[in-house]
Every structure is written in C-alpha cells, then in structure tokens.
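Missing here is one protein chain; the remaining ones are kept as they sit in the complex.
Chain IDs A, B, C, D and E follow the sequence of writing; residue 1 opens each chain.
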Amino acid sequence: MVEQNLLLMLVLTPFVSAALAATLPIGARNAEAWLAGLTMIVSLVILGVLYPAVTGGENITGTVYWVSSIGLDLTFRIDGFSWLFMVLVAGIGFLVILYARYYMSPDDPAPRLYSSLLAFCGAMSGLLLSGNIIMLVVFWELTSIVSFLLIGYWFQRQDARDGARMSLIVTASGGLCLMVAMILLGQIAGSYDLDAVLAAGAKITGHRLYPVVLILFVLGAFTKSAQFPFHFWLPNAMAAPTPVSAYLHSATMVKAGVFVLLRFHPALGGTDLWFQIVTGIGLTTLLLGAVVALFRHDLKGLLAYSTISHLGLITALAGIGTPFALVAAVFHIVNHAVFKASLFMAAGIIDHETGTRDMRRLSGLARAMPVTAALAIIASGAMAGVPLLNGFLSKEMFFEATYVWNNGGSLDSFAPIVAVVAGAFSAAYSLRFIVTVFFGPPATDLPQEPHEPPLLMRLPVAILVAICLAVGMFPQQVLGTWLQTASLAVVGPDLPRFSLKIWHGINAPLVMSMIAMGLGALIYLLPRRLIDSGEDGTRLLRRLDFARGFDWLLQSLTIRLPRLALRVLSTAGLQAQLRVQVLLALAGAWFVLRRLDWNVPMPQIGASELVFALLWLVGGTCAVGAAWQAKYHRFAALVLMGGAGLVTCATFVWLSAPDLAVTQLLVEIATTALLLLGLRWLPKRDQEIPGDQSFVSRSRRARDLLIAVACGTGMTALALAVLLTAPGASVGDWFLRNAYVEGGGTNVVNVILVDFRAFDTFGEITVLATVGLTVYALLRRFRPAPESVERPRPQLDAEEQALEAYLFVPSVLMQWLFAPIIALAAYLFFRGHDLPGGGFAAGVTLAIGLLLQYVAANVRWVEARIVVLPVRWMAAGLTIAAAVGAGSWIFGYPFLSAHARYLDLPLIGQVPFSTAMLFDFGVFALVLGAIVLMLIAIAHQSLRVAPRARPAEPKEETA
Amino acid sequence: MNDGAMPDHLMIAPILIPLVAGALMLFYSDRNRQTKLIMGLVAVGLTFLASIELMADVKSATEQGGTVVGLYRLGDWPVPIGIVLVLDRLSAMMVMLTALLAAPSLIYAAAGWQGKGQHYHSMFQFLLAGVNGSFLTGDLFNLFVFFEVMLAASYGLMLHGSGPQRIKAGLHYLAVNLAASLLFLIGVALVYGTTGTLNMADIGRALYWLDDAERLLFHAAATFLGLAFLIKAAAWPLGFWLPPTYGAAAPPAAAIMAIMTKVGVYVILRLSLLVLGPDAGLSAGFGASVLMIGGVLTMGFGMIGVLGTPELVRKGGYLAIISSGTVLAAVGFAQAGGGSSMLGGALYYMIGSTAAIAAFFLIAEPVSRDDRGDDDDTPAEADGFDPLSERWAPMGLGTVEDTTAPASQRTVSWLTMAICFGLVAAMLAGLPPMPGFIGKLAILRGAVQDNLPAGGHLPVILWAYAAMLILSGLGALIALMRFGIRRFWAEEGPTPRILALEVVPVVMLLGMIGLQTLRSDALLGYTNATAGALLEPGVYRNAVLADAQDVRAAPVQNLAPDPVADDQNANGPNAAAEGAQ
Amino acid sequence: MSRLVPHPVLSAVLVLMWLFLTAFTPGHLVLGTLIALGAGWTVEHLHPPRPVFRRWRAIPKLMVIVALDILRSNISVARVLVLGPDHPKYHSGFVQLTLRMRDPNAIAVLAIILTGTPGTAWIEFDQEEGRLLLHVLDLRSDDDWQSLIHDRYEALLLEIFE
Amino acid sequence: MELILALAIGVLVGSGVWLLMRPRSYQVIVGLCLLAYGVNLFIFAMGRLYVGAAPIMPKGGFVDPTAYADPLPQALVLTAIVISFATTALFLVLMIASRGATGTDHVDGKERQS
Amino acid sequence: MTAEILRFALGYAQIALILALALACWRMLLGPRAQDRVLGLDTMYSIAMLLFLVIGMGNGNVFFFEGALVIAVLGFVTTVIAAKFLMRGEVIE
C-alpha cells in the first residue's frame, strides 16, 4: 500500500510542485530552485525506497480511477527498466535545476521555467511509469506540450518560436499516431493494461492489422526520438535555454521514443518488419546524425546532431532485438544521458561565459577555464567512445551486436560497416569539439572575457563526468545490478547472464572501435581547415535541409493547399450556396423517388376544373411574370407577385380553407405594404447592369433556368404523388370529430391553433416578436443608400403640392374608415373560434388600419394623435399568452390546457367563454404590436433621413 | 413519468422561463440594461436549476429501471393529438448544456456588447427558449416552430450591433436559413401527407404501415428534412454560411450560437435513430451513408477551413464545423449499426467541443483586437524576399547567442486570455487530458471495439473517419498554434485592454471543461447510456405512445353511425403501437 | 355626450354594422356598442372633420338619384365597351369644373358618387379654389357636366351638410 | 384538380427557385415570397383536396371526417404564413440595410468580378 | 329545374369572373405604365371577391364571406399604398 502511494506520489509530486512554482513571484529564483530541487530529491528518495521491491522483481502498481468506462485509468507500475529511467529523470533533473539556477539570467521569468521543468518531470514520470498504454500516450503528449513551452521560453526570439512550433507539430503528430496504434493494440490484446499488452505479443504480431499498428507505433517513437526523417526538429529545439536542452533534448524526453521501442519490444518486436524498419531507420539516423554533427559550427548544434546519432544507435539496437542488443540499448541510454547532459551543460557554461557558441570564434578556452575544459574533454571522450569511459562500453556492445547479428537480410551485412563509419564520425566531431574550443590560440573577439563559472554551476557537470569515469572504469560495480534489473524488465526471464567488463580481449568489436577512432581522427584532422571555416555543413547536407523541407511542406499543406482548397470547396457567394442546396434537394429527391411508379391517371376535366385551371393560368402567369420582372422592374414584380398571392388566396377559398384565405389576404396586404415601404430605400435601377447580356451571364441564367424548371417539375411530381394516394387515418380526422366536443369550437382550424396545438401558436408569436425587435433594432442603425437619402423626386419637384393637397379627399375617407376597420378586427377576433378569423387575423387587420392612417397623413401627424407603444403591446401579448397557459397549473393541468364554459350574464344570457379566447387575445396583442413596430420602424426612416421643412409638431416616441 | 398524478411542470420550465423573462424585459425601456441583465441571469440560473432537476429525474428513472422518457402533454391533449414535450437522457443533457453556455455568454455581453444595439437580452432569452424548445419537443411541426424561434432570435443576435459586415453576413445567413426552412416545411408536410401524424414517436410507429409508394415518399420527406438539418448543422457543402456568420456576430452571440449547430445535429440524431434507426424495418438505416460520408467530408472541410482562413473568429466557425461533422458521422455509424459506444463518445465530445467553441468565440474577439489579421507565415513575401532563407538560419552567426530579451509587460487579463486560448486550442485539437482527447479516444475506441472483428479489417469509411478525427485535431492544433504564437509570443508592444467581465466567462467555460475532464467517467457513463437508449428507440416510442389516443376515436354522440371506423379499429393503430416494438 | 360618444353617428352606424355582421341579439348589441364606442373614441383621436348634418331627409333622395345615375352610367359605359373604344361616337377627355362646397365630408361624398359612377373619374381636386378635374369616358360637352354636378349632386349635398 | 394544383405548386416553386438563385437581393425576396406560396400550397395539399367542405363543424352530432377538408395542414399553413411573413419582413430590412451599407443590391454586397 | 338554372348561372358567373380576372391580369402583366398594373391588381382583388361569393353560393356555405369582407374592407389598402408610392415616391412620409 505504501509502495503504491509512493508510486502515485512519484508522478503527482512534480505536478503539484509545478503548480506551486507557477504561483511564485516572477523573480524568486532561489525559492524556485529550492522547490524544484527538493521535488527532485523527493523523487530520488522515493525511488530509493522502492528499490528493494523493484530488484526483488516485484511489480508494484497503483491506480487512480479516471475514465474507467473507456479503460482510461491512471495505472502506474514500476519495474527495473522504468526505475532506472526514473533515476535518470530525477537525478539529471536535480543537476539541471542546480545548473539552471546559475545559468538563467535574473531577467528571465523564473516561475515559467521551473514550473515547466517540474511539469515536464511529472509528465515524463507518468510516461515512464504508466501501466495503461493510453495513459502512456496522454503523458507522451504532455511531454510534447511542455517541451513546446520550454523551447519557446524565450518567445521574443523568432528561432525559439519556430523551434517550439516545429517540435510540437512533429512530436504531437507522432503522438497521435501512437494513440491510434495503442487503441488498436488495446483492442487486439483485449486490454489497455500494459502487462496484458506485453503478454499478447503473439496475438498482436499475428493480427492482420499488425503492419498498420507497427507503422503507427514507430511513427510515434521515431518522431519523439528524432529519428530520420523526423530528426530535424531536435536541432531547432536548441533555441531552448541550455538547461532545457540538457534535460529534455538529450537526457530524457527524446529517450521516450526509444523507451517505448524497448518497452513494447515483447509485444511488437521480433518480426522481420520490425527489424527492417527499426534497425534500418536507426542505422540511417546514426550515420546521418554523426556526419552532420561534424559540420556544425554551433556547439549546441553539434551536440544536437550527436544526440540524434546516438538515438539512432539505440534505435538500431532495439531493432536488432536480441537480448544482448537490448541490454546494450538500456546501457547506452544511461551512458548517453550522462555524458550528453554534461556536455550540454559545458556548452552552456561556455556560452554563458564567452557570449557565443560559435566554434569558429571560440578557441583556446582551456587556459581561461581549465576545470570546465577538463570536464568537457572527458565527457567528449565518452561521446567518442574512448576506453575507460562509459561511452566506450556501450558502443563496444553496439559494435558487437551489429557484428554478431545475423538474420540473413541485406541490412545485416551492412550494419557493422555503418556502425564503424558512424563511430568514426562520432570520434571526429568529438575531437573537433575538443580541439577547436579548448586548444589553439586564445580567442580575441569574444563578446565576454571568459573565466570559470561559479562552482555550483560547474558542480553538476563534474558529478556527471565523475559518473562517466566511474561507469567507464568500474561498470559492473557501479551499474551492474541496476542494469541487470532493468534489462530483466525489458528482455524478460530469458535474459542471458552478462557481466560488464572493460576488457574482453582483442575481438571484433575492439577492432571496429579502433578503426573507428583512427578513422575519426583522420576524418577531422585532414580536412580540418575546411571543416572549421566552411559553411555549416557540406553543400549536399545543406541541400538536404529537412527542416526547410518540413517548413515548406507545412507551408504547403497547412496554408497554401488549404487556401486553395477553401477556394475550390467553399464559396462566399450566396447564389452558389443556394444553388448547392437546391441541387442537393433535387438530387436527393430524385435518388429516392426514381423508383416510384409514375402512373398518373388522366385527370377528368369538368367545368370547375376548367375554371380552376384558368385561375391558375392567371396565377402562374403572375408568378412567372414576377420572376421575369424582378430584376429591372421591381414595382411591376411586386404587383405581379400580389396577383400570384391573390390567386393563392382564391385557391384556399376554392379548396375549403376560409381561414387560410383570410389570413393570406391580410398578410398579403401587410407584405405589400412592407415591400413598398422598403422599395423607397432601394434606388431605382435605370441602367442595365454591366455584363448582364454577356454570354457568361446568359449561360448562367440558362443553367439556373434549367435547375428551376427541374425543381418545378419535381415539386409538381411530388405533390401529385401524394395527392393521388388515398389518405390514411390521420390526426386530422380526430380533430374533425372532436373539435367541437373537446375543444368547444366549430372552426376546427382555429381550435387547433388556440387549443390543440396552441403551443405552436405560442412559438409562432414569439417568432413574430423577435423579428419585430430585430427589425426595429436594425433600423435604429439604418444607413440608407446615398442615392435614396434625398426625398423622393416626386416630392422635390417645385411644382408639386404638399401631401395634404394630394390626399385631401382620400385621407378624409381613410380616417373615417379606421372605425369600421377596428370593428372588423373585433369581428374577426370574436368569430375566430367558430368561424374563420381569430386573434392573428384581428391583429393584422388592426395593424393595417393603423398603417392606413399613416398613409393617409404622415408620421408626425398620426403620432401626434395616436400613441401606440408597439413593444408594450408585444410584451403584453406574450405575457398574456404565457399567463393564460400557466393558468391551467392552478387546476393541476399542463400548460395551455384550455377551459371553456358558458357565463350567465344578466340581460344578455349565456355567453361562451374560453381561456383559449384569452390566449387568442395575447396573440392579437402581439401581432398588432409586432406588425405595427415593423411597419412604423421602416416608416420612421423617412423622418430620420430627410428632415422636412414643416412646422414641428409634438412628436411622441412610439416605442 | 408519474401518470395520472400531477404532471411534472418542470419539463416546460426551460422553455417558459426564458420566454417569459424575455417578454417581461420588453416592458422595460432598453436603457435599463442592467435590470434586464439581472433578469436574464436569474432566468438562466432558474433554467439551469430546472435542468439539474430534470437530469436528476432522468437519471433516477433509469436507475429504477423504468422508462427513461418523461412526457409533458401540452394542453392536456393525448399523443398524437396534441403536442408533447419529451424528456429523455439526450434532451436533458442538451438543455443543461444550453443553460451552462448561456450564463457565460450573458456575463460577457454585460462587458459592453449588450449596449451595441436594441433588445439584446430579450432576444437572447428567446434564443434560449427556441433552443430548449427544439430539444424538448416531441412533435415535428412544433420542432419547426421552435427552430424558427431560435433562428429568429439568432438573426437578431447575429445582427446585434449592425454594421456592414454583419449585414452582409446576415443577409446570407437569413437567405440560406429561409431556404432551409422551406425544405423543412416541405419535409414536414410530406411526413404528414404520408403518415398522417406529426408526433415523432408516432411517425416511427406509422412507418410500419406504409406501402411502397408511401414509403418512398416518406424517404423523400426524410431527405428534405435531413437537408434542412444538415444546413443548420453546417455539413459540407451546406455550411458555407457558418464561418462568416459567426465571425461577424458579436462574440457573446456567437458563443451562444455555438449551441445552434448542435441543434441541427441533435435533430438528426433524434430523428435518424428514432424513425430510421435500426428497428425501422425497410427504412432502417436510411441516410446513414450520407451522414457517414458527409460527416467525414465535413470534418475535412472544417480542417481545411481552420487552416486556410486567416481570421481567428472564422477559424472558430470552422472548428464548429469540425465538431458538427464529427458527431454527424458518429450518428451515421450508429444508425448503420456501428454500435453505441462510438455514439456515446461522440456525445461526450459534443459537450466539450461546444463549450470550447463558445469559449473560443469569447476569446477570439478580444484577442484579435488590433490584430493585423495576417496569419501568413511569410510576412516578407511581399518585399521579394525568400521567406524561408531568413527564417531557417537560426544557427548561423549572431543568432546562436542565448541572449534574452526581458519578458514584455503584459496585463494579467491578457495573460489569462493567452492561457485560456492555449487551453481551448488544446481542447479543440484533442490534446490530452482535455475532454476533446477523451471524446475522440472514446469514439476511436468504440469504432475499433464494435467494428473490428478478430483478425479482421475495419471498413474503409471507419478508417477515413479515424484519420479525419486525428487530422482535424492536428489541423486545429497547427492553425491555432500558429495564431497563438504570433499573437501572444511574437507581437510586442501594448496589448489590447481586456475587461475582467470578458475574462470571467471564459474562465467559467474552461472551468466547465475542466470539470468535464475530472468527471469524465460519470459524464461518459451518462452519454454512453444515452447512446444506448437512442439505439433502442422502441423504449422511447413505447413511453410516448403508452397512452396514445386512437385517432379514430370520437365523442359519444359522434360514434353511432361510423361502422367503417369500427372495422378498422380491429387492426388499428393500438395494435400497431404495440406491434411496433 | 361628446366625451363619451364623440361620434354618435359613426358609432350608431358601427353598432348597426356589428349587428348586421353577427346577429340581432341583446348580447351582440352590448358587444357591438362597446366596440362602436371604442372605435369612435379612437377615431376621435384622429379628429377628422366632424360632419354636421343639416337635413337628414335629403339623404334618401340623394341615394335614389345616385343609384339610378349609376345604373344609367353602367349601361352606357357597357355600351361603349361593347361597341369598342374606337367607335367615332365616343371620345373621352378631361373636364374642369369648380365646386362651391368646402366641407370635406361633403366633397368626400361627392367623390364617392362620381367615382362610383362609371364613366366619370375624379382625378384632381384643388382644395383652395375648389377646382375639380374629372376624366369622362363619354364626353359630350363641358357644360353638361358642370350643370349636372352642380344641380344634381352639389345642391343636395349642400342641403345635407353645411 | 389535383394535377392543376400540382402544376401550380410547380410553377410557383420553379419561379421561386429561379429567383432564389439570382444575384439581386430584391429578386431573392420575391423568390422567397413565391416559394412560400408554393410551399404553403404544398403543405395544404398534403391534406388532399376538398371542394366546398371547409372544416367548420356543426355544433354536435355525427361528423364524417371524410366529408371535410383536413384541418391540420390548414393550421400548419397558417403558422407557416405568419412565420414567412416575419422572415420576409426581416429580409426586406436587411436588404435595404445592405443596399445602404454596401452600395449595391447584389446579394454578396459587391458586384461580381468578371 | 331551378337547380339547373342556378347551376348554369353560377357556372357561367364563375367562368365570366375568371375571364375577367384573366383580362385584369393581362393588363397587370403588360402595363404599360405602373399605374396600369396597379389598376389591374385592384381589379383582380374585386373580381376575386366576387368569385368568393359565387363559389360560396355554389357550395351553399357562407364560410367565404369573411374572405370577401376582408377584401371589401381592406383590399384597397394595397392599391392605396402602391398609388401613394407612385404619387410621392414613398408610402409614409
């Protein structure tokens, strides 16, 4: 139990510290460093406590349940391999933090750095300890994100931003691939549990999806571990502060890729495909990295490519996959972490003390900073694989693995040669580092006078170099048991006994080593001048700039191509959008209905059919006429549209829909009024639109005409198809039978509207209210077309009279007519429940009556006399409707339950009363308010835009 | 739920509360914006409380093993005569999500947007009423009405503040939606013409008794309806209206409108599984392939848009399109028999992504203030430079020094916005541990789990979906990172002033997302159960049609001389309703 | 009276209209009265020129004359239309005449009469000088129209109003 | 009758669709109105056609539903009429606002570049 | 017999009114002037109203009365508005 909790703490503590670190003041460097350092020490202590159990072969697991339903639980497990890796993370982490305390400038915001470093430590711990393969991906992606933040730490610098972005894109994409691979793995293995997956190796490699899984998996691993061809992000990540480079980009994070390669070897490895891909890529990377490293002038660039090369080495070992190779891989992970971290720190010290990392400028530093020089030289020796240093041992093992390895492929015979050549280059760049930086004449043009750094800054390097030496000289004593435990966890029980020795006698690896060293010296020393002063890399290598290629690819794939595709696949034009809609509807309907049996019987033609046909001859002519005139003769189109509407009304009358006829008529009038009100702000078109008769325009119209004809035909067919089938039993039948008895009205349509489906009406009036408000709001900020700002021409003509003279007789009549119109509205309202009419019709009627008064006079005149507060009416209407609906709650019925009864009134007798009528009154009030609001809001524009030279009359606000 | 006893009036609360609040606000002059704001917040709070209670009802009903559906018969008319509200897991969830998005949007509006035009608060409440009505109604035509309420309010909110950009975008938005509404109407009419009913559950029932011709016509109706909803859901190639519209809208309006595409998705989800779901006989799975392919194409289009459009707010629109496509495709798979866990994951994803998109719109505007709006990585291109040569020489002389510039002075609100932007971007890109990641994982896992036979292959379309799921996230990541780096890292100088009232809602939404992350299991359990229930439409139908009225019923005095109806009653709809399951 | 029932004639007509439209029952009488009062009250706000009826008895006489005139005009215009507008017997044109009436309501009634009569169309009226422009379909002589209108309608209208 | 009404719907929808795809906002609004007519008639037609059988019932007594027009589509059309009126009004206002703001009556707010 | 006469008369009236409607529509379609179109529409309204009445007489029910009444009371509004637009260039000043 304690161990499980400790395991959880191992992951959790860094995150908690990170949160804490983020809240500290910006300049609290010491506090930050203490916090972070303590956290690392806590981790180390925990690891120490766990050690006995781990060596005992115990598999400690701890679980925090999170999303169990998709198998996503925070399960942590620790074994020898992850333990060893954790020691690296925490140990090097501690040294890096110590180093960073002195490296970072007081101006750098400390909380961001330390909290990020701590968060990274947590994420990395999670990754290493995860016992759930999906959680592994989660932490994997977290390390990418934190890495992004750390690379971009100095975000004012372009290279930091670009490097951060590149590394995130590459590693996060790889992580996504890894996620899919893990999901598939989990599905094949039947569990996301790491142990279960590792145990299901045979099942996995035998699955049909194995190649897919493998490719996705290695994509993840290779991007993270900077393997060819994804290696380019790592050198660009060197824009990060050096402690970050030392920690993430050499010792720990980049090792995550090889970590999973080794970890999942039991599940995925051992196949030919695995060998080909992993070893092939590993060797390529090994060689490429080593070659390029030689030609870098930037210290960190050299180290970055060296890291790439060494990661390739480990990858190649993982691909070889023999127990011995795996042990070598684990060993080299540790060794590389130690010497590379120290080298980065040394490079950082040099940069810190001299102000530059350019090897062309640095020279003879051994004199100015002898201790640092000594440390760096030893570490470089380890990097080169010099005997008695740790790098030598694992490199030796690598040579042996390539030499011994034999599975009959072409890669197999090629591998030792690649290994030696790469080893030679490795020796060469190490030598170059030592020779150019520390020897030769003292540099003269350095930005700063170099001297030794503070002791505590040098300390981490010294510790790491000491480890290099210790491991190099007493490997079995220093690292033997740890490596044994770790390898056991990777290889499994059939791990052969091995013993780390410095001297194996003269054997093939030693010979290879010697060749490499010698060759390496020659490679550097012969063309030394060329290399030292030449450009960054050879011409070929510059051509093969993967980063540039990647950037070009990214530009193409994520900017240029999408922009092009967006232009092709999308449209900003309304016409095209509507055309797409129409065409899809057409195509969909055709696709569905083409199998329908179109067996239309000959219609019988009688007198009434003839009349009806004539009626629609008129209606159709109007419709087509409106369509034809709408472009140049808006007024004519409007009038023609009115004709089509009228014929529609007549159709409703003919086909037994008196309510529809009434409503349609009223709405027709209101719509015409609206459109004419609007037409005033649409300047007249008296010139042909340029290009309107061009071939393109004509063919465009012809195409649309075709579509329109097809749509018309389609709708005809569709309507006919329904009309020719006999109706089945429908809800409508029930309404007919029950409207009077249950709904208390004879006009079934009205009963439906105010009772059976009153909720629809409720919604409908809300629509009206909202649109009214929108229209009003929009017109408050209306800016007319410049051509229509002036008063219309008829009013400007000098010879024209004032409005009053024009309308003298009509306005008298229209004013008198207001009274009968009010009565008509009342009539329509009260008749609604039994005969055609209702609240809506009444509301529109009254609104039209009011509109007429505006027409008969002018806005000021009317508003000086009648005060309509349309918004209040709307509010009242909605509130009444809602209150009536809610009233039924009092009696325990659902919303909008209607209640009807006869009231006995003196003198008058029985009077029918229904709550539906009250509801209808709400409808009436709202409709009146909304329509008046819209009409008048438009009408008011004339006042706002062109103030008249009329005696001002008291004007009252209408809303 | 509790038949016979007091009906559960709470079901109508999410519609009525905002509606009445919106109406009451109209009694006040629009100058009293603070009053209206408080009224609005109270209404949203009440709606939220109601939605909590409703969700508790739904959950307890499930736990008791009963039917998961609550019915509210408006006007006390039985199904299918009157309109009913239907509460199930899905609608309860959507209503709650709406309430959760409403509060931040409203607070954000108080930062100044409410005053840029007239009657913002009323229209906002009407929008909520429309959205909740769409989620709750069980009647197809009533759905149309509430769609219109929602759309009408959205026109108002979208145009709030006016100005040429909004007007231009608004004209398109309006025209496209009017055309879509007409399609909707044609579809509803055809449904009634063929089945004789408008109740969604009853339609599913009636579908069994259609003959061939009627069935084809019904499929035509489904096609029209589907198109209408796909337009609202902004599926490719029907969603070109969305990015300019949301881009032009005021941020709080765009934020609440983020739920609107989900209404389209919701209806497709509801209808395709209820009416054309796995148990729909000859019509089973109708349109599923369109949803699958369309969904994947939509995601692809959204990805292209996110990458290809320079303006941040428009990117938000494309992100909404990606989110829509993701869920649509999952619905298609579920409808085609792809299993429920994928759908459950998609629902989970929908919740998180909707909140994130809402947050995105709230962030996008303040963050883009005084932005040069140039997303191109090649600023020097115009001057004839090779943009790459300069960029990729970071290791050359003079740039290798670790010399640093002091961090520029940024305001706390700006910093918060930057962090929020990063979190929202991570969420939308599907990076762990955000709900976007968990949702996509759940979808992928469901896809693999339910569709990968041992040793077999996944269908190509599922591969495409999986690939799109990953790629769209990656596209979002790249696009948003590019913006974020440029805006928050690269640009020096004074940062725009951001009010606390603008930060708070964003933080609220992110808190929601954070809560979703922490309580993922509970939520995913809920959405999985929801998906399971959706794939068993029989339960829903039984619950809605339990006390269904026979449409041939007549009052006593009306019964006598109607022998025809008696004949038909023998094998009439009651038998049908029972046989339907 | 004038406060509560500002337009007694109008209101009475409205009540009548209401009863015509619905049914002659006490209930509708009450309802109709309420509506008529409300409508009258609203119209009062517009304060259109209030008519003053001097002689009610002339109204039926006017109505009969108008009905017959319209019938006659109907027949004559129908004949024009049947024979065709190109027939040499007919020619149309504008007629200008001056009215003595000034009461707007009276003029409105005259406008109704002339417009309702086929063959004459009220085109323009100058309020200040009482100048009226008519269009006549079947034009014989200017004087005919002047005297016709003066004697047949205007006299009677002056008798009723003013 | 059925054929004629179907043709009428076709003509209205055809004209409406044609206008809907036109570049001038006024054409679009006229198109939307015509489409609304067509669609309203279509909804109405879903209740099948009845001449002289308005759904206005006697007060009590036997009712033969086959003798009356289906009231439900009529109720739906009424709602649809109201909503399309509202949206037409909004479109109109947007149209004039767009004309003012953009200087053109092209639906895209700018003349086609060609 | 009486029914025959009435049926004939109503049938004739319907055809005559439809023809009148068509003629008015003809004027509306061809113009030539805007006022001609408005006049055509106005005439169509009144003819439609008569048609409603005749249809109602043919069907023997009075439910179309409201439609006719609405045209009678408010049908002129369209024309008035259109005429005012032609006269003044805007509907409400």
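Here are a few things to note about the model shown:
Here is the rule we use: contacts are C-beta pairs under 8 Å (C-beta built on N, C-alpha and C of every residue); 3 or more make two chains touch, one makes a residue touch a chain.
Criterion: contacts and distances are computed from a predicted model.
When the listed names "Cation:proton antiporter", "ABC transporter permease", "Dihydroorotate dehydrogenase" or "Peptide/nickel transport system ATP-binding protein" are checked against UniProt, the chain not shown comes out as "Cation:proton antiporter".
Note that the undisplayed chain, when the full complex is considered, contacts A, C, E. Checked against the hidden chain, the listed residues A:L813, A:I848 or A:I880 yield one contact partner: A:L813. Seen across the whole complex, the unshown chain contacts subunit C at 17, 20-22, 70-71, 74, 77-78, 80-82, 84-86, 92, 94, 96, 111-112, 115-124, 126, 129, 131, 133, 135, 137.
Subunit A meets the missing chain through residues 683-684, 686, 787-788, 790, 792-794, 796-800, 806-807, 809-810, 813-814, 817, 820.
The chain not displayed touches subunit E at residues 1-3, 5-10, 12-14, 16-17, 19-24, 26-27, 32-36, 38-40, 42-43, 46-47, 49-50, 53-54, 56-60, 62, 65, 68-69, 72-73, 75-76, 79-80, 83-84, 86-87, 89.
Here, only the chains that are shown with their structure count from here on.
Common neighbours of subunit A and subunit C, by the contact definition above: there are none. Two chain pairs are in question, D-E and A-E; the one with more C-beta pairs in contact is A-E.
Located most centrally within the structure is B, per distance between chain CA means and the overall CA mean. Farthest chain from subunit C, judged by C-alpha centroids: A. Averaged C-alpha coordinates give centres for subunit C and subunit E that are 22 Å from one another. In subunit E, the residues touching two or more other chains are 63, 69.
Each of the following residues of subunit A touches two or more other chains: 572, 574, 578, 582, 608, 638, 654, 658, 718, 722, 727, 730-733, 735, 737, 741, 757, 760, 764, 767, 771, 774, 778, 782, 820, 831, 835-836, 938. Chains touching one another form the pairs A-B, A-C, A-D, A-E, B-D, D-E. Contact residues of subunit C toward subunit A in the complex are 7, 10, 14, 17-18, 21-22, 25-27, 30-31, 35-36, 38-40, 42-43, 45-49, 104-105, 107-108, 111-112, 122, 125-127. Those residues of subunit D that touch subunit A in the complex are listed here as 1-24, 26-31, 33-34, 37-38, 40-42, 44-60, 63, 65, 68-75, 77-79, 81-83, 85-90, 92-97, 99-101, 103, 105, 107-108, 111-112, 114.
Interface residues of subunit D, counted against subunit B in their complex, comprise 20, 25, 28, 32, 35-36, 39, 42-43, 45-47, 60-64, 72-73, 76, 79-80, 83-84, 86-87, 90-91, 94-95, 97-98, 101-102, 107-109.
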